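A short write-up of the structure that comes next.
Left out: one protein chain. Kept in place: all the others.
Each chain carries a letter (A and B) given by its place in the written order, and its residues are counted from 1.
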Amino acid sequence: MKLSEIRDLLNARVIVGEDKLDVEITTAFGADLMSDVLSFARSGCLLITGLSNPQAVRTAYALDIAAILVCRGKSLTDKFIEIARELGIPILWTRFIMFESCGRLFQEGLTGCIRKTDGTEEKTIVR
Amino acid sequence: MSGDDLSESLEGIYHIQGRDFVDAGIVSSEVKKSLQGKGIPESIIRRIAVITFEAEINIISYAQQGTIQLFIEPDAVIIEANDMGPGIADIDLALQEGYSTADDSIRELGFGAGMGLCNIRKFSDIFELTSEVGQGTHLKSIVKLNG
Partner (left out) sequence: MNLETLVEALGLKCKCCWEKLKNTQVRGGYAGDLLSDVMANSSAGDIWVTRQVHQNIVAVASLKDLAGIVVVQGASPDKDTLERAGKEGIPILVTDMAKFEVVGRIYRLLSEG
């Protein structure tokens, strides 16, 4: 699914990354805990979060996450936007809650970037 | 291993001020940038960026100040984090997933859920943690470059 389709599906605003709307995204990860993202999210996924601080952008950058969808209409600071521009992370913004955002994207075919965790996950460090 | 002379492979040293939450994560971003273009696989760089991020958050959350040093050896990247902080009384307990002494200012950043040290251990090939109460904490993480 293209980033532009995700935008349309969730009536989202493109805050950063107008030039990257053709990026193809197939997986997603929803979380408000950045340690959770750092632990489990995979490169190339869409990060769906209600956190809109610079640390969310830096987390996305650390993992080569394709884009961030800020949900729940959380207000964005200039600092957040500035860092997203600097690090080249596209930002979409929607008023939908995380449940609705994940639900709609799942219905349209996005999959989780991990299906499940199990005992071996902890030992697997190939990402 | 701490006796090895690493000075020749020092890639960068980053100073971190405790309780300075605004720029939390910036060292991770800087480390990642500095590792790019050196022929290190992207997946390895991601692991190092995660380790650095969590180590940085720990220093900011708990210590007055600290440093993160990055070393690039022919066969491994080494991340060392040293802080002047309260130290960890019970390391086994601190390494239990979900155990946390974080306050709200840390939780608001999306950290402090008791996953940080576990994440560092998870993404390290070799992980060493030593601490002295009232003095500080020393963390060493080695990520091998070939398997």
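Going forward, a residue touches a chain if its C-beta (ideal position, glycine included) is under 8 Å from a C-beta of that chain, and two chains touch if they have at least 3 such contacts.
The model shown is predicted, which means the values in this text are computed figures rather than measured ones.
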Among shown chains, those touching the left-out chain: A, B
Touching residue (missing chain; options A:Ala31, A:Ala62 or A:Ala84): A:Ala31
Options A:Leu10, A:Ile25, A:Ile48 or A:Ile83, residue touching the unrepresented chain: A:Ile48
In chain B, positions touching the absent partner: 97-98, 108, 113
Residues from chain A at the interface with the omitted partner, ascending: 28-33, 36, 40, 48, 50-51, 72, 97-100, 102-107, 110-118, 121
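Here is the rule we go by: only the chains that are shown with their structure count from here on.
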Chain B residues touching chain A - in the complex, by the definition given at the top: 22-26, 28-29, 32, 42-43, 46-47, 49-50, 52-54, 108-111, 113, 115-116, 118-119, 122-123, 125
Touching residues (chain side chain A, partner chain B) in the complex: 32-39, 43, 49, 51, 53-56, 58-59, 61-64, 79, 87, 122, 125-127
